[in-house]
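For this depiction, one protein chain was excluded, whereas all remaining protein chains were kept in their positions.
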Amino acid sequence: MNVVEVLFGLLGVVALGSALLVVTTRQLVHAALWLVVALGAIAGCYLLLSAEFVAWVQVLIYVGAVVVLLLFGLMLTRAPIGVSTDLDGPPLQKVAAAVVALGLTALLGVASVEAFRGDHIGLAHTGRGSTAATGSAVFRVWVLPFEVLSVLLLAALVGAIVLSRRDIGEDDR
Amino acid sequence: MSTLTTGVQSVDYTAIAAPLIVAGLALLLLLLDAFLPPARRQVTGVLAALGLVGAAATLVPLVGDRRQTFCVPGKGLVLPACSYAVDDLTLVFQALVLAGALVVVLLSLDTVRLSRIPPGEYWFLLLASVSGALTLAASRDILTLVVSLEVVSLPAFALVALRRFDGRASEAALKLFLVSVVSTAVMLFGLALVYGVTGAVHLDRIATALDAGGRRDTILVLGVLLAIAGFGFKVAAVPFHFWAPDTYEGAPVPVAAYLSVVSKAAGFVGLALLLTRGFAPYADIWGPTLAVLAALTMTVGNLAALRQTRAVRLLAWSSVAQSGYMLVPLGAAGVGHVDDVLPATVAYVLAYAVMNLGAFAVVTLVGRHRPANTLEDYRGLMRTEPLTAAALAFALACLAGLPPGLLGLFAKVVVFRAPVDRGVGWLAVVMAVNVALGLFYYLAWAARLFTRPESARRPPSYRISWSDGLAIGITLGAALWFSVAPGVLLRWPGH
Amino acid sequence: MPLLMPVLLATGLFGIGVYGVLARRNAILVLMSVELMLNAVNIDLVAFDMWWRDRLLAGQVFTLFVITIAAAEVGLGLAIVLLVFRNRETTSLDELTELRETVP
Amino acid sequence: MSHWLIPLLLAVPLLGAVALLVLPGAVAEHVATRLGVVVSAATLALSAVVAATAPSTNVSWVPELGIRFHLGTDGISSPLLLLTAFLTLLCTVLLLRVQPEALRLPALVGVVLLLEVGMLGTFVAQDLLLFFVFFEVVLAPMWFLIAVWGDDKVPGGRVRAANIFILYTLLGSAVMLLGILLIGLRAGTFDMVALTARAGSGLGHSTQLLAFAALAIGFAIKTPMWPLHSWLPGAHTAAPTVGSVLLAGVLLKMGTYGLVRIALPMVPQGAHTFAPFLGALAVAGIVYGALACLAQRDLKRLIAFSSVGHMGFVLLGISTLTPVGVNGALYANLAHGLITGLLFFLVGAIKDRHHTADLELLGGGLYQRMPRLGALLAFAAVASVGLPGLAGFWGEMLSLYGAFDPGADLSRGYYLVLMTIAGTGVVLTTLYFVNVLRRVAQGTSFQVWRDAVLLRDATTHELVVWSPVVVLVVALGLWPGWLLSASDPVVRRLLGMSG
Partner (left out) sequence: MTAILIALLAPTVAAVVGLLLGPVRPRLVVPVAVAGAAVALLAVCVPALRLVAGNDIVARLHLATVPTGAVPIGLDLRVDGTAALVAVAVACVALAVQVYSAGYLRGDPRYSSYAALVSLFTAAMLLVVVADDLFVLLIGWEVMGVCSYFLVGHHWEQEGSRSAAVKAFVTTRLGDVGFLFGIFALGHVFGTFSIHRIVSAAPEHPGLTIATLLLLCGVVGKSAQFPLHTWLPDAMAGPTPVSALIHAATMVAAGIYLVVRLYDVYLLAPTTLAVMAVIACITMLGGALAALAQDDIKRVLAYSTVSQLAYMLAALAVGSSLASTFHLLTHAAFKALLFLAAGSVIHAVGTNRMADMGGLRRLMPVTFATMTVGLAALAGLPPFAGFFSKEAVLGAAEETARHGGAAATWTGWLVLVVGLITVTVTGAYVARLWLMTFFGQPRRGVAAHESPAVMRWPLVLLAVPAALLGFAGLGQPKLHIGLVTSVLSLVLTVAGMATVWRAWTRAPSTDPTAGLPGHGLLLHGFRVDDLYDRVVVRPVRLAARAVGWTDDQVVEGAVLGTGRGAVALSALVARTQSGNVTTYLTGLLAGVLLLVAGLVVFT
């Protein structure tokens, strides 16, 4: 077990732990903050997997944009700071959630172990995850989805704006 | 849009003209809307309609051709692979998407005006979604597939919510959104697993890899099944159907029509591509699964539809049930050659599009005058509005598969053929029972058109605008034409 | 590095995400849980990409796209949540049941 | 042969119906019934020409599915064709004077003509899908006939009766469609002539079983076979006279015709396996129908149940898989169409006059009050019990004869038992019909009816409508060869026996 693996293991535990807190904490804002931790840890994992570009994008977009957005959302919906009791569904729902989640995890986990036991990722080939390599791949091979993605982003942007604008339609009530 | 081509991938603009035009048009209309004076903004809708017709025209030179673009070269044993391919399947679905979108646009013209929906944004979102559907039909790798699917979905969320003052619309959008993103996440996880096992993202390469592979069966089964989820959501198959009735009901009726026809067709083409091109070697796994899904879907849809009292909600459940029929050929794919089931599903999707849009067209029209849009509002419509009532009756007869709605009958025959030919008898039987079940609510509705209205309620009476009339005319004409000459549905190029 | 490490991490994250989606009733928390699921996907994709040494870098590129999609989804999703909040004064999913099947 | 003849035959009533629905209200109201008579008379004339010249039309329709637009007639469809056109004409003539309370005549006549299209089409279709289409075409008009022009005093209301009718028959249709598709898709063609010639070769044993079961259920519901009959009494009770006449006279025949035309020849192995079951259910229907008749209060309901019994004979004949039995079934089919049609005409007239068909309320004395109506009722009843010399006899007799010596290697002893039970059914049938005469026709009138001055005997107009049926019933009773020599060769062909 080398350093990378140990680090990966630690980061993984952090990611899992903070993810667990995201879905269990009783404070809305904490959830967002734990999400930052989890996402950050995952970014670290990417780095360890030598996917540098992805890691940076993860940090920039997720931590930088998505979480900020979510925090804004929390504020705009007048989320209380502090403990709230109404974040979770009824107990039965939680049990169902746990059963489904555990079931899926177990199935996938067992199947993964069965499938990938003994396989190793050779991380010697650094450079595959570099910005240059990734960017080149995007623009050489994945132009089409990238272009389509631009439509997606634009649509999401326009959609978000039009839904958020309050200047039209109010009088139609 | 696509200015960033490199030397590696040459782009066949003829092949991608249709989505390109539609996407460009979307942007154009958004900009135009910003600059036009409010009084003349209605023109954008007409432009959208014309643009769709133009985009459809670009498909014509492609007929009978097989074009591929955005390709990566092969190396050694690995064959070259392309992200975008135009073949018969693609063309049929692109044509279907464009025609369906055209009808939706026509139906939306009045809705946009009357509901004070911001027109520029509406047309933009609609066309953006359409461009995604067009791309989806042509995509041959899972990246493009997923991104296109999201392009279809995301604008749709916004479209549903565009009546911003309406809590029901927002609620509908939220439900659609949440179910969608969760399904997408599940699908992505599945696709990731498939990628993990095969190391490929191009559908034909996945198929090759699956053909060769052996020891990682379970994980692949999981991957394939999870991957189905995202498309299952799109086509509203049980258990991914829950959003459909609520969303249809909350959305503007034309948007519901869009979701039930264009978006669903996109889902089907995606599903078909993924399964028959990518996962073909695993047909013995996903075939029976889809058979179960199909049986569940049609049964649940029909059962729930039985008790509906509102037109749109009924159509929602009915379209769930119809999805079940469309899944039947895929469900029978576990036996025999996989590709052979495609024409049946395609034919049914085409027929369904025609008849469902026909029903939605009239429902939209009635909904303008009776916002509650309950089935009782249709009582006696034959007396006040014989033409629209007749159109609706015909569409319903088609959906029921009952003469004179031969279109639906033929479609069902086509779909039946797969399980019958392939010995999946139980599915055929379940379908037969469901067809019978379905007949009842379609006919109960159709019957209302002809029965005497209660004295207190007058059936609606209205002047039909040119756009609504055109929409009804197109769907009715198509339904009639296909009823007389259903061969067209089956004779799509190459078959 | 054993391939199983990232794969199991992803599986665990996915399961946690699933739990969050189902157990939470606040729309924004559900969104966060969905993000966890998507991140699980991404870890898988990157890991498999590295493992296969994919010439096309499909896994990594896919990850980038998924991140983008996630961002777009969050953006639009938040807009919808806010809209709902504006109209209904709530973000609790179980209070948004005006559209439903009426059971006698 | 003139290939446009049969399409023309279908087009005439269709155009008539369309014209009535399209014409402006006042005009349509004015001409409706007369146009109906003209159109249906023309249709009858055409169908006579068709029956005489046996033309056929055969063009490709949906080659991808092996569906052809194939129409034709032969010795077993021509009589039914004529029966349909004949009864429809009588119905439209009746409507000239005798009209249901909810008038809307153009729609009514239009619906009747539409119904005719479906019925005629069913009998001339030579393609399975086409057959199915026409088979279904009749449903909607019949629904309207019951739901709009029906009697709303029936329990649950006319709409409910109409709904049960359509729901039931649709369920049957769906199952039948399964059978049709199973045959057509497995064989690769829907052409009935080709499929008949093939006689099931190329279809596996289990396919045949499933297909026959599906077809038989579909047709059995239409026929209706016990215990799938429960839609019939309600539908008949609620239906207006013309509806009842056409329902009993023609619609029920479509089921048995389908069995003979499709189920027997195309999946013979299935037929052979299921024939004993069919026979048992048929016989159960005979006895059950007769016993149920004894327990009825409503005259229309009673006649409906009598149809269950009579169609039991038809089914028994079919189940023997012999030319005799099938000939008998077809004969009984036709005879039942005429006789029960007549019965419903008569009961309709009685109901029009008394506003009830309840035996208790009607009381006796019809002979006294309305001797002509009473005499005709007696005639129809006697015809219905299968009196030799009248049309009803030959069919039932030949069905029983078929059961006496069943075909293929069906168990003779079993069929003898069936025959014997069916024989007691004959006696029970006699019993309930004479019971009806005893309760309605004989005896003395209630005071209410004696006081009701408006109770007229059968009018000349009505007699004009009914007497052709009477004449035909006698003619068919005395000259069975006319029909049998037409049907026999066809039946032999359908059963896979050389002439």
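Every chain is named by a letter (A, B, C and D) in the order it is written, and numbering of its residues begins at 1.
Definition applied: a residue touches a chain if its C-beta (ideal position, glycine included) is under 8 Å from a C-beta of that chain, and two chains touch if they have at least 3 such contacts.
Note that this is a predicted model, so its numbers are computed, not measured.
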Omitted chain - touching chains that are shown: A, B, C, D
Selected residue (touches chain absent from view) among A:Ala15, A:Ala55, A:Leu87 or A:Ala111: A:Ala111
Identified contact with the non-displayed chain, of B:Leu225, B:Met431 or B:Leu489: B:Leu225
Contacts of chain D with the absent chain, listed as residue ranges: 164, 167-168, 227, 229-231, 233, 288, 291-296, 322-328, 367-368, 371, 375, 378, 382, 385, 387-389, 393, 397-398, 400-402, 404-405, 419-420, 423-424, 426-428, 430-431, 434-435, 438, 441-444, 479-481, 484-485, 488, 491-492
Residues of chain A (touch criterion as defined above) contacting the omitted chain: 89, 93, 96-97, 100, 103-104, 107, 111
Chain B residues touching the omitted chain (full complex): 174-175, 178-179, 182-183, 186, 217-218, 221-222, 225-226, 229, 233, 238-240, 242-243, 245-246, 285, 288-289, 292-293, 300, 303-304, 306-307, 437
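Keep this in mind: only the chains that are shown with their structure count from here on.
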Of B-D and B-C, whichever chain pair has more C-beta contact pairs: B-C
Central chain (by mean CA position): B
Centre-to-centre distance between chain D and chain C (centres being mean Cα positions), rounded to whole Å: 63
Whole-Å gap between the CA centroids of chain A and chain B: 30
Sites on chain C at which at least two other chains make contact: 7, 14, 17, 21, 31, 47, 51, 56, 58, 61, 65, 69, 72-73, 76, 79-81, 83, 86
Chain B, residues touching no fewer than two other chains: 72, 141, 143, 146-147, 150, 154, 157-158, 161, 164-165, 189, 193, 196
Contacting chain pairs - touch in the sense defined above: A-B, A-C, B-C, B-D
Interface residues, chain C side, partner chain B - complex: 7, 10, 14, 17, 21, 27, 30-31, 34, 37-38, 40-41, 44-45, 47-48, 51-52, 54-56, 58-59, 61-62, 65-66, 69, 72-73, 76-77, 79-81, 83-84, 86-88, 93, 96, 98-101
Interfacial residue positions of chain B with respect to chain A in the complex: 1-2, 4-6, 8-9, 11, 23, 26-27, 30, 70, 72, 83-84, 115-118, 121, 124-125, 128-129, 131-132, 135, 139, 141, 143-144, 146-148, 150-151, 154-155, 157-158, 161-165, 189, 193, 196-197, 215-216, 218-219, 221-222
For the chain C and chain A complex, residues of the former touching the latter: 1-9, 11-26, 28-29, 31-33, 35-36, 39, 42-43, 46-47, 49-51, 53, 56-58, 60-61, 63-65, 67-76, 78-83, 85-86, 91-92, 94
